[in-house]
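For this view, one protein chain was removed and the others were kept in their places.
Every chain is named by a letter (A and B) in the order it is written, and numbering of its residues begins at 1.
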Amino acid sequence: MRFFLAALEFIADPANWAGPTGIGARLLEHLLYSGLALVLAALIAIPLGLYVGHTGRGRELAVGVSGALRAMPSLGLLTFLAVSMGFGLRLSIIPSTIVLAILAIPPLLANTYAGVEAIDETVVDGARSTGFSEGQIVGQVELPLAAPMIVGGLRSATLQVIATATVSAYLGLGGFGRYILDGLPIRNYALMLAGSLLVMALALVADGLLALLQRAVTTRGVRAATGQSLGPDRGRPREQRATSASTTGAQP
Amino acid sequence: MNWLSSNLDQVLRLTLNHLAMAIPPIVISLLLSIPLGWVAHRNRVARQLLLTGSGILYALPSLPLFVLLPIIIATKILDPLNVVVALSLYGLALMVRTATEAFDSVSAEVRDSATALGHSMGQRFWRVDLPLAGPPLLAGLRVVSASTLSLVSVGALVGVPSLGYFFTDGYTRSFLLEIGVGIIGTVLLAVIFDVAIQLGGRLFMPWLRATDTRRARR
Partner (left out) sequence: MMRTASRLIALLTVCCLTLAGCSNADPLDTGNAGAAPGSSTVVRVGSASFPESEIIAELYAQTLEAKGIKVDRTMQIGARDVYIAALRDGSIDLVPEYTGNLLQFFDAQTKAKTPEAVAAELAYSTPSGMKVGRPAPAEDKDAYNVTKQFSQQHNITSLDDLRTYSGTLRVGGNAEFAQRPYGPKGLTNVYGVPADRIQMIPIADSGGPLTVRALAQGEVDAADIYTTTPAIRDEGFVVLKDPKNMIMPQNVVPLMSTRVDRQDVVDAVNAVSAKLTTDDLIAMNARNQGADKASPRDIASAWLKQKGLA
């Protein structure tokens, strides 16, 4: 409790917010590392997921790759890339972004193809019969209908990435992980706890914002076409739906 | 590769450490998630509490949890139990949600017919709800297994030896082979666990195979 109060005091002190090593700067750094990784992961996982979902091809491969990526130890990959790429300190952000993106790909990929697969086939056939090209079907039918699921995947990816972005500090980068790794060797529990609370707060705020986004992309049409109300789970991280989807297939 | 053969005993020792810290959280999170998920499925307040709690827990970085646990549960700072407890909490955070949704997904008609056949509440749980919730539980367990095996290595930063030792030691002397052995070791364990969990699932849930083929045909 003592450490908890000291941590809150640290966060509440305006003096700790300013300057290049202040909480403000650390927040921006943390957002930058997480954001870069999520964008990179989305650029890879969403098109891939749409392809798999649309064609039904490469599904086993996607499941396998997702599983393998999940098993990758972040710390190991981070140290391996940092040592092997030899970019030096300033470009440590490259290995850090890759490691975090690898973390974000499995939930995004799984939710994207599961989201597409969950669409009622009659909807897709209907679009096809009214003269939509395959590209149009993906872009104008499947993507919008799968959007809530995709954002759900983005939510679990975001939670994990924000929590794990702390290890970037091991490579000398900033972000809230700095407080944790600076506090670790000197057993400054209050500082480590302050870092953790900031990470959690950021993760929960990001999750809340994405929940709003998820609601916004869930139109009445989506609910009708996917034949599923988002039900009692709307507004909560869809971690498990994502994970079950990635391993056993979309819930029927 | 010379390094690997001359350090094989260390690789084995650290692998055993790794396993000893990874297996309990995986088992514990499965065993505890079933009753907790059931309670969350049945009771709104419990549901709110458990699912919110697990969501928040999931946003907590692992490293500080390893360090802060000794204060909370009065263990010694190098006790592997700190890592085991922390990873059990993460595993549980994932599995409680899985279990809740798994029980939710059992259709009301199936339940009603079980009741109509004269099943008591307990009988229905063991004969209907749990078997039907099995496949999603298994899927969740596979994710917990992979992420637990990966997170154990973070313990190396707080002096709890595992394959993660190769990451920090390899980093301090820029030795890629050593880091690589740690990564490959972790991934191999994850693959073995994954296969074992799937086989275990088939063993305990012979109906799984049928479900799988039905899905594939869909």
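The rule is simple: contacts are C-beta pairs under 8 Å (C-beta built on N, C-alpha and C of every residue); 3 or more make two chains touch, one makes a residue touch a chain.
Here the structure is a predicted model, which is why all the values come from computation and not from measurement.
**Q** Out of B:24, B:61 or B:135, which touches the unshown chain?
**A** B:24
**Q** Looking at B:100, B:168 or B:186, which residue reaches the missing chain?
**A** From the options B:100, B:168 or B:186, the contact with the absent chain belongs to B:168.
**Q** Identify the residue among B:12, B:78 or B:192 that touches the chain left out of the display.
**A** Spelled out, the listed residue whose C-beta touches the missing chain is B:78.
**Q** Could I get the residues of chain A that touch the absent chain, sorted low to high?
**A** Answer for chain A: residues 82-83, 86, 88-90, 169-172, 178, 181-182, 184-187 touch the chain left out.
**Q** Please give every residue of chain B in contact with the chain that is not shown.
**A** These residues of chain B touch the chain that is not shown: 3, 6-7, 10, 20-21, 23-24, 28, 32, 49-50, 52-54, 56-57, 72-73, 75-81, 84-85, 88-89, 92, 156-159, 161, 165, 168-169, 171-175, 177-178.
Keep this in mind: only the chains that are shown with their structure count from here on.
**Q** Based only on mean CA positions, could you tell me how far chain A sits from chain B in angstrom?
**A** 20
**Q** Residues of chain B touching chain A in their complex?
**A** 51, 55-56, 58-65, 67-68, 71, 94, 97-98, 101, 104-105, 135-136, 138-140, 142-143, 146-147, 149-151, 153-154, 156-158, 163-164, 166-168, 170-171, 174-176, 179-180, 182-183, 186-187, 190-191, 194, 212, 215-216, 218
**Q** Report the residues of chain A in contact with chain B in the complex, numbered from low to high.
**A** Result: residues 3, 67-68, 70-80, 82-84, 159-160, 162-164, 166-167, 170, 177, 180-181, 184, 189, 192-193, 195-196, 199-200, 203-204, 207, 232-233, 236-237, 239-241, 243-244, 246-249, 251-252 of chain A touch chain B.
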